[in-house]
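For this view, one protein chain was removed and the others were kept in their places.
Take a look at subunit A:
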Amino acid sequence: MTLPIPPQSSADLWILRQPPLGSCTGELDLTELDAAEQSRAGTCRREAGRLLYSSAHVGLRRVLSAYLDVDPRSLRMGREACPCCDEPHGRPVLEAPDTPLHFSLSHSNGMALIGVSTVPIGVDVEKVPTTETVRVCTPALHPDEQRELAAGPQDVVVFGQMWTRKEAYLKGLGTGLGRPLAYDYLGADPALRPYGWEVIDVPCGPQHVAAAALRGTQRARVRVHWLAMETLYKDNPAPLDHQRSLLAELAA
């Protein structure tokens, strides 16, 4: 089934929840991955990590190929040059087929998030941090973010949500965490955030925080979809249905 390309200033987000180990009802076809992805999947010794990596990348290829109406194996992924150092570890891009689609992928502790748009996009999903992680990491943030956190109640979710906005934005920019975390404000006030980007918090359950950043100045909208594990299996996969998988529509 072909998915409709997201309209201007909008994105589709696909959330994948990894099933508990041993409860998968089907098998992934790792030959859908390219050599680099297969190698990465193979070197991960922890079974849970290997399954999350494999399902996130099989999912990314299945989703992109459904928008483009091509075989997942025909997609060629590459990296843009990093805006900081010109090395080839900038934003991931589709090198083939020729397409206006941009995408971003993130995975953390049992959950993966895929973003697809016609504008540059960054997404991030993280496990909710511990209070100790928050304590140690806070001094590295933008001064206004630190002030904002200090003024509110100590809340690991508030910190985690701010962090995912920042990382989604930095992934959209293409620098990733190579750009100092203190440079940009991604706090609670949208008016003070970087110009030219729209950033949206994405609810994804009690254990994770997530966000998406889209390039543009028009009010961005995202549709959040459920990427069921059953759509990724090798044999008789469930169809990727744009309507039946819809969880929520969000606006910046």
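Quick notes on this structure:
The rule is short, and it goes like this: a residue touches a chain if its C-beta (ideal position, glycine included) is under 8 Å from a C-beta of that chain, and two chains touch if they have at least 3 such contacts; residues count from 1.
What we mean here is this: contacts and distances are computed from a predicted model.
UniProt lists the omitted chain of the complex under the protein name "Carrier domain-containing protein" (options: "nitrile hydratase", "Glycine--tRNA ligase alpha subunit", "L-aspartate oxidase" or "Carrier domain-containing protein"). For the chain missing from the display, the contacting residue among A:T2, A:S74, A:T130 or A:T217 is A:T130, taking the whole complex into account. Among A:S9, A:S54 or A:S108, only A:S108 touches the chain left out of the display.
Check A:P83, A:G176, A:P194 or A:P237 against the missing chain and you find that the one touching it is A:G176. Residue positions on subunit A in contact with the hidden chain: 43-46, 49, 108-109, 124, 126-127, 129-133, 136-137, 139-140, 153, 155-157, 160, 163, 167, 176-178, 181, 206, in rising order.
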